[in-house]
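Right, chain A next:
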Amino acid sequence: MVLSSVPAEYYLLLSAAVFCTGLFGILTRENALMFLMSVELMLNAANINLVAFSFYWGTLTGQVFTLFTMALAAAEVAIGIGIILVLYRNFDDVDVTGPTTLRW
Partner candidate 1 sequence: MLVEALIAVPLVGAAVVAVAPNEYAERLALGVSAVPLVGSLYMYLAFDGSGNALLGGDVAYETFFEWLTLGPYAVNYHVGLDGISLPLVVMTTVLTTLSILSAWTPIDDRQRQFYGLMLFMEAALVGVFAALDFLLWFVFWEAVLVPMYFLIGVWGGPRRKYAAIKFFVYTNIASLVMFIGFFALVFGLGDAVGSTGLPEIAQALRAGQLGALGLPGTGAAIPADVLALSAFVAMFVGFAVKVPVVPFHTWLPDAHVEAPTPASVMLAGVLLKMGTYALLRFNFTMLPEQAATLAVPIAAVAVVSVIYGALLALAQSDLKRIVAYSSVSSMGYVILGLVAYSYYGVGGATFQMIAHGLISGLLFMTVGVFYNATHTRMVGDMSGLADRMPVTASVFVAGAFAYMGLPLMAGFAAELFIFLGAFRSTVLPAAPLFTAAAMFGIVVVAGYLLWAMQRSLFGPFRLETDYDVGRAPVHDVAAIVTLVGLIVLLGTAPELLYDMMSDATVDVVEMGGELP
Partner candidate 2 sequence: MSRHWLLLAPAGAFLAAALALFVIDAVDRDTTNPTVLSAVATAGGVVAAVASAVLLLSNAVATPAELFGGQLVVDGMSLIFTFIFGSVTALVSLASLDYTRGLPFRAEYYLLVTLAATGMSLMASANSLAVVFVALELSSLPSYALVAYLKHNRGSVEAALKYFLVGALSSSILLYGISLVYAATGSLLFADVASAAGEAAATYPGVLGVGILLVLGGVAFKTASVPFHFWAPAAYEGAPAPVAAFLSSASKAAGFVVAFRVFVVAFPIDAVANPSTYAVDWVLAFTVLAVLTMTVGNFAAATQEEVKRMLAYSSIGHAGYVLIGLAALTGVGGVDAESTALGASMLHLLVYGFMNTGAFLFIALGEYWELGRTFEAYNGLAEDAPVACLAMTVFMFSLAGLPVGGGFLSKYFLVVGAVGAGVWWLGAVLAVNSALSLFYYSRVVKAMWIQPPAEDREIDGYPPALYAAIVTAALVTVLLLPGLAVFDGAAFDAAAGLL
């Protein structure tokens, strides 16, 4: 098998890289949708771990849990899009740094 020849650490590194990419996106992007995508990246980083180590430990738990997380991610996006829509309706923009009335 190919997978078995790949050390577990690599998966960790990969997922870490993806996670950081997502984080970077969150910190830099002002567009709400980009923000959303970055979050998705981070979630998927977690999924990589789960799947990989599910194989590593030889249990299905991780993989099954991954299915849940994907579903939840989808739900989250749905809510997110909804909120972004009303955001656009009220502020005529999807810039997350735009609305700053609630502060201090």
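Candidate selection criterion: all candidates are chains of the complex that A comes from, given by their letters.
Heads up, the rule we're going with is that a contact is a pair of C-beta atoms (placed from the backbone, for glycine too) under 8 Å apart; a residue touches a chain by one contact, two chains touch by 3 or more; residues count from 1.
Note that this is a predicted model, so its numbers are computed, not measured.
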Chain touching chain A (counting every copy) in this complex, out of 1 or 2 = 2
Candidate 2-touching residues of chain A, taken from the complex the two chains share | 8, 12, 15, 19, 22, 26, 32, 35-36, 39, 42-43, 45-50, 52-54, 56-57, 59, 61-62, 64-65, 68-69, 72, 75-76, 79-80, 82-84, 86-87, 89-91, 96, 99-103
